[in-house]
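To start, the structure itself, in structure tokens.
Removed from the display is one protein chain of the complex; every other protein chain stays in position.
We call the chains A, B and C, going by the order they appear; numbering starts again at 1 in every chain.
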Amino acid sequence: MQILYFAWLRERIGVPREELESTALTVADLVAELRSKDPRYDLAFADMRAVRVALDQQLSDLDAPLAGVREVAFFPPMTGG
Amino acid sequence: MQILYFAWLRERIGVPREELESTALTVADLVAELRSKDPRYDLAFADMRAVRVALDQQLSDLDAPLAGVREVAFFPPMTGG
Amino acid sequence: MSVSVQAQDFDIATEIAALTGARKDIGAVVTFTGLVRDTAGHETITDLELEHYPGMTEYALDMIEIKANTRWKLQASRIIHRYGKLPVGAQIVLVVVAAPHRKDAFEAAEFIMDYLKSEAPFWKKEGTPGGGKWVDAQARDLDALKRWS
Partner (left out) sequence: MSVSVQAQDFDIATEIAALTGARKDIGAVVTFTGLVRDTAGHETITDLELEHYPGMTEYALDMIEIKANTRWKLQASRIIHRYGKLPVGAQIVLVVVAAPHRKDAFEAAEFIMDYLKSEAPFWKKEGTPGGGKWVDAQARDLDALKRWS
């Protein structure tokens, strides 16, 4: 699946997107998997209260299942307008 | 003093303004004086709930004294905007 | 702060540009434009005639603008109200408000319009196929004022 990062999550992780094969069942599982991968991820996801997630471009949450999802995006709370 | 009429009050009375020497003490007295003058005034002032008054270009009310007032305007509730 | 009572039309872009100019401290601009509609309820409207009370009108608009600027932190404001006979589709009134934050700009613009409806000495006469009809003041316009008191 495609994983996208925006704003300071993108900057901390160092890439805007990456392709990842994962068996994670939920968003929380995926975050745990990423955090164990590299300290940059561990730092970026240290405070999950500051992280929002979208599954296939729709706002979702940490408990959401990943079955069938092709695109996961992580980002801070939005500041548009 | 100058008496001004606007909107349907102007139309019913037939003039936009007139000069009047009056000894009326309040707006209500002045209205009574005008109503006794001619049926056109009597008709125009028949329902005072539909009439607003301004004294020297400031919104006022029927009880207001006329001492020192140079311009009295009668009109229906405003419908600007 | 400035108000105009005029027969001629106005251009929104020109008015916004005049307010904001080269300023870099404005965060939000809200505009309201009121237009002559072709219907009122089920009635066809052919034109709108706006009568006003010269002198008092400018004074009333000044007072409304001052009230808004006292109540909210505004950076600039502008009110234009037309009078005379206007065709359907024509612009009647423009309110422009600039503020650091959007909430102030929205509230002040709505406040100005609510006061303008009930406290500025204008009277509308709608032209209809059956003749001219003075517009009645709306209870909902008086209700709108109550939220600000």
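In this section, contacts are C-beta pairs under 8 Å (C-beta built on N, C-alpha and C of every residue); 3 or more make two chains touch, one makes a residue touch a chain.
As the structure is a prediction and not an experimental result, all values here were calculated from the model.
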item: Touched by the hidden chain, restricted to displayed chains; value: A, C
item: Residue of A:15, A:46 or A:59 touching the missing chain in the full complex; value: A:59
item: Absent-chain contact - pick from A:7, A:25 or A:46; value: A:7
item: Contact footprint on chain C, counting only the chain that is left out; value: 11-13, 16, 20, 22-39, 88-89, 100, 102-103, 105-106, 109-110, 113, 144
item: Contact set of chain A toward the excluded chain (per top definition); value: 4, 6-8, 10, 54, 57-59, 73, 75-81
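Everything that follows uses one rule, which is that only the chains that are shown with their structure count from here on.
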item: Inter-centroid spacing, chain C versus chain A (mean Cα positions, whole Å); value: 48
item: Inter-chain centre distance, chain B versus chain C - centres from mean C-alpha coordinates, in Å; value: 26
item: Centroid spacing, where centroids are CA-atom means, of chain A and chain B in whole angstrom; value: 72
